[in-house]
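This is the structure I have questions about; it appears just below.
One chain of protein is taken out of this complex; the other chains stay put.
Moving on, here comes subunit A:
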Amino acid sequence: MRLSWWKILCIVQLLLLSVAGLIGGVPAKPILNETIRNLYYHVAMWFAMSIFFVVSVVNAVMYLRTGKQKYDFYSVEYANSGIVFGTLGLLTGMVWANYTWGAPWSNDPKQLGAAIAILIYVAYLVLRGSLPDLDKRARVGAVYNIFAFFMLIPTIWVIPRLLESLHPGGMGNPALNTKDIDSRMRLVFWLLAVPGWSLLGVWITTLRIRYKVLEEKKLQHA
């Protein structure tokens, strides 16, 4: 089995993260305490999701510009991975909220935004499913993808910064409060967690794309 360098990097990062994330030093903050470790999992999921949705929309634009089928595969598979990572982000957040806020769901603007984002992309998949013609599916899907992405920008990147919230980071940066974490955590977060989980997502997605391309070939030769 041959692995390219970034896959090895991904494995190393996630292995290190599972050790450093659980036993590494963290600052003792009121309320947060040890739950601050969730940063490595929960927040990294959102980073991965955002990256995948951006990649998805870029590929949708490329599809509309060139009409090449491969961009459509990229677009839909990255959207799929984005949904998976978004759902994981929501779940890890709910587990965390259960301990710190006392309830898994409390209508926080950030929770609402995240739920809306996932709903939008599930609707994207439903739309694609309802179009039997391959070419039409790709084009209409790409159009909705771009439209939805721009509607999503205010939902998850602008509004959470404006509204009050209990979420760490409060009214400012929705992802994390830079004052809450110290240099040890910063190192683990930026060097291991964010790139590690994102690379894992890319890995999964490339496998799915390859599978899809093979399936397509099989159909053509059948």
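What we mean here is this: a contact is a pair of C-beta atoms (placed from the backbone, for glycine too) under 8 Å apart; a residue touches a chain by one contact, two chains touch by 3 or more; residues count from 1.
Methods note: contacts and distances are computed from a predicted model.
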item: Protein name as given in UniProt for the chain not displayed, "Sugar ABC transporter", "Phosphate transport system substrate-binding protein", "Assimilatory nitrite reductase (NAD(P)H) small subunit" or "Cytochrome C biogenesis protein"; value: "Cytochrome C biogenesis protein"
item: Options A:Val84, A:Val140, A:Leu191 or A:Ile209, residue touching the unrepresented chain; value: A:Val140
item: Option from A:Ile11, A:Leu127 or A:Ile209 whose C-beta touches the chain left out; value: A:Leu127
item: Per the touch definition above, residue among A:Leu14, A:Ile159 or A:Ile204 touching the missing chain; value: A:Ile159
item: Residues belonging to subunit A that touch the chain removed from view; value: 64, 112, 116, 119-120, 123, 126-127, 130-131, 136, 139-140, 142-144, 146-148, 150-151, 154-155, 159, 162
